[in-house]
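I have a structure I would like to understand better, so I am pasting it below and will then ask my questions one at a time.
Note that this complex is displayed minus one protein chain, with the remaining chains in position.
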Amino acid sequence: MNGEALYSFAEEQLVEPVRLAIVGAGYWGPNLLRVATELPQAHVEFVCDVRPDALQAVARRYPAPRLTTEFDDVIAAEDVDAVVIATPPSTHRTLCLAALEAGKHVLVEKPLATSVRDAQTLVAAAERTGVLLMPGHTFLYSPSVNVVRDLIQAGELGDLYFISMSRVNLGLHQADVSVAWDLGPHDFSILRYWLDEVPSMVSAFSRSCVTDVADVMFVSLEFPSGTIAHAELSWLAPSKLRRTTVVGSEKMVVYDDTSNEPVRIFDSGVVLANPSTFGEYQLAYRAGDVVSPRVAVTEPLMLELADFCLSITRGSKPRSSIEVGLDVVRMCDAADRSARARRPRRPEPLDARATT
Amino acid sequence: MNGEALYSFAEEQLVEPVRLAIVGAGYWGPNLLRVATELPQAHVEFVCDVRPDALQAVARRYPAPRLTTEFDDVIAAEDVDAVVIATPPSTHRTLCLAALEAGKHVLVEKPLATSVRDAQTLVAAAERTGVLLMPGHTFLYSPSVNVVRDLIQAGELGDLYFISMSRVNLGLHQADVSVAWDLGPHDFSILRYWLDEVPSMVSAFSRSCVTDVADVMFVSLEFPSGTIAHAELSWLAPSKLRRTTVVGSEKMVVYDDTSNEPVRIFDSGVVLANPSTFGEYQLAYRAGDVVSPRVAVTEPLMLELADFCLSITRGSKPRSSIEVGLDVVRMCDAADRSARARRPRRPEPLDARATT
Amino acid sequence: MNGEALYSFAEEQLVEPVRLAIVGAGYWGPNLLRVATELPQAHVEFVCDVRPDALQAVARRYPAPRLTTEFDDVIAAEDVDAVVIATPPSTHRTLCLAALEAGKHVLVEKPLATSVRDAQTLVAAAERTGVLLMPGHTFLYSPSVNVVRDLIQAGELGDLYFISMSRVNLGLHQADVSVAWDLGPHDFSILRYWLDEVPSMVSAFSRSCVTDVADVMFVSLEFPSGTIAHAELSWLAPSKLRRTTVVGSEKMVVYDDTSNEPVRIFDSGVVLANPSTFGEYQLAYRAGDVVSPRVAVTEPLMLELADFCLSITRGSKPRSSIEVGLDVVRMCDAADRSARARRPRRPEPLDARATT
Partner (left out) sequence: MNGEALYSFAEEQLVEPVRLAIVGAGYWGPNLLRVATELPQAHVEFVCDVRPDALQAVARRYPAPRLTTEFDDVIAAEDVDAVVIATPPSTHRTLCLAALEAGKHVLVEKPLATSVRDAQTLVAAAERTGVLLMPGHTFLYSPSVNVVRDLIQAGELGDLYFISMSRVNLGLHQADVSVAWDLGPHDFSILRYWLDEVPSMVSAFSRSCVTDVADVMFVSLEFPSGTIAHAELSWLAPSKLRRTTVVGSEKMVVYDDTSNEPVRIFDSGVVLANPSTFGEYQLAYRAGDVVSPRVAVTEPLMLELADFCLSITRGSKPRSSIEVGLDVVRMCDAADRSARARRPRRPEPLDARATT
């Protein structure tokens, strides 16, 4: 239950490591490089960024792969099997498409794309060229997220009443997308992973405080199963919060990746007991032990990259699958549309033609 | 700035204390009794409850006032100037109306009533009989709430971007009203007090998890000034949260009455700096000192009761005024209607005739 | 394991409640009065304090017992079975002795007395007159303290390596005794209760920062079993700390009465594994689940007072026994002497003659 099964990813040996190019050496790219450098299943051939100084910074810190400012070098290189895209969201469509059409497998940072249409275009391209397209939903590899998922799937929490999520801190404003597309994919991918369903309705409320994109958003989500969820997303906050509360009929869980005890299980609840003949509710409250299970400390990004490489080699489907990626884009899109319309919105249905 | 001005309420001497009857000896009534017993401006003549055992429990713990199970005794008593109502919300209309029509001043626990119409009926009755009707919005007397209000009014926070509130804990489910009417009045009265305005739109999202009243609700509020607010209200939670974040353009504040440092001021923010000629945002983040100002430890309930007594004696308007009480009812009502309709709703306008 | 057995004290019915006089209406006396008022096994006949204003404050808040400024009234009263002493430590000897010699049972706030000789004098007097003398070591009735004691006694923690305690906050300086006699009795009584032994050596280090009594003290204690303990005691601290860590060979416990989860059990440790042939240690660290067991919320003072009354009626020995009281005085005395001598000191042996 502590996420240890995840280790198997990183331990498995491949005959030949997958040869990677990492595109984007800004905030997240160096993490991918660091992890790829340590992973036996991967070998970094190229790092690509349009900014020469970003490449130099990489060269100072890591054993030297080839460096280039030209994306075309990367997709033309015969010794590159797969491309890892860690550039701003608005560039995903163009870069991924070019890489897919060059026959490269692609791991692209969340979100897959910034519209449902673009996401479907990428999926179609990957199907056409027979390569793997994987969105980088890192939280699906978080040991804590998996501990909670195991609890949910084992029925330990009972019926899932609601999930309340806060993901706020000061910065970093994105220039090209709202906070729904930037922070939302984390919580939406976790919800999709835990509940195995897509919301039937999304209702968002936002404000563009500093620039003209929404930088604070309150998103309510209603799922077909009856579970509801709420995510507070903000680039404006006095301190960092990463707090998710899962309330079930049997137990409750607090998941907070910033805590030393990232998963806390509360044996608490309320039960309808002995309903009187007069129709009054007799509620009994129960507050039992609180348990913080040991959680493995494996780095999720390493597991994600290992899953990418192993899925290429085996031809299998990664945990962070294209279906998850598409659904997360649909949720981001519905939240953004709802916030603008100030009315609840349904996630856009997938166009069957686009993905076949 | 630390709420010390509030002390003046409790220190002021009256020639004659106000003679009170306390109606309702359940959860909150004994607190009112304890406070009234210590307050020089008040004298408790009666405690009334329909349950004899609740009265006996009172008698064991407090210097003995007269006890009665008959509300009629209370309103018929000539030595009772004012009645303090601490009974379930659904009884407020009937009990308050009877007391007001008997010429008694009334302090009624929040919410004033459970519909805008009922609230206006009570206001009209109080105006007709010329007595004071005061809703018990205790947080308006909280030193912490007043520290934050002073910061807002002095402009120290800059433009108010948004306010995010969480008020959750396990229990106590109310049988007769949703969580919007039970926990909502606290946050709504604070918002009304801080912002001096009523929301133009309320959008709520809820679920009735345990009984058939909503026990978890996410409420978004939009104010005419542009400020937005959000309140998470729940009777189902693994642990108690009382966290309010106020985000302004200059500073941010966290207010948490459960903390040893209930008000924390963050000199943090983000500024649009040197906009480039190409329309790109240059954002500068600023994270400065954090200050927890000393906050007076006066009990808000004592100040509320003192304000009630002094307002009766002086014929003045209490801080927790009838206008605040009406607006809070309008906000609760709009939240409840929005949650049921699953659409944003405007607060019901006040019927000018009803209150004149 | 959650201290529920403690409830039995408060539930047991007596034919006749014990008739009490409470002496001292300062900081702690009103708590005793409040608890005695609610306890079916007790009936308060008298409250005594030399300060008339302290008595008036009592009269305003509680159902009225008789009030007096004369201690002689109390010990002369035929309808007083027992006297509860909540006066400054330096007065304990005189007041207790007078009460005991008048044939009254005595519950005296910690410490029993301010010297081993005085404590033994009181014990001898109680034996002579055949009444109960009980020191008020309230923590022995704390559900949390009992949860930890149960863990220790069940061997769940393994060998007890050490116990580290911090009990610090701003104030209240005592005029007549050092912090060793004021805060020390809490920690020393807990140690005595958990370990069932008295330290063989006490080494204390202190400073008199503000007045001429020591207001900060670091006390190390060595027990015959090999367990060591340390207590940081201070009236000078920026914030309140009540943190006790118990480190055993199998598990570790943090006990903190100021926390919502006052007992936390860490399944953590270090084991000497596979010692190599070259004498090098191979240590394996283990960090498992953390459990916060549910702890009953009964008020310890109520249980203490119930134990006092029941022990009088039954002629039985209370949990907070005179043996515990004497040993705590020995520990306070050894700490104080060590701090002054700046050398380790042994607790003073009990004079066999004095107590027989």
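Chains here go by letter, A, B and C, matching the order in which they are written, and residues are numbered from 1 within each.
In this text, a contact is a pair of C-beta atoms (placed from the backbone, for glycine too) under 8 Å apart; a residue touches a chain by one contact, two chains touch by 3 or more.
Here the structure is a predicted model, which is why all the values come from computation and not from measurement.
Counted over the whole complex, the shown chains touched by the missing one are A, B, C. The hidden chain makes contact, of the residues B:94, B:200 or B:292, with B:292.
Of the listed residues B:73, B:101, B:127 or B:261, the one in contact with the hidden chain in the full complex is B:261.
For subunit B, the residues touching the chain absent from view are 261, 267, 287-294.
By the touch rule set out above, subunit C reaches the unshown chain at residues 161-162, 164, 168, 170-171, 173, 175, 201, 203, 205, 207, 209-211, 216, 218, 220, 222, 226, 228, 230, 232, 234-239, 245, 247, 249, 252-254, 264, 266, 268-270, 272, 280-281, 283, 285, 287, 290, 342-344. Counting over the whole complex, subunit A has residues 34, 37-38, 59-64, 239-240, 260 touching the chain that is not drawn.
Definition applied: only the chains that are shown with their structure count from here on.
In terms of inter-chain touching, the protein chains here all touch one another pairwise. Our note on geometry: subunit A versus subunit C, Cα centroid distance of 53 Å, whole angstroms.
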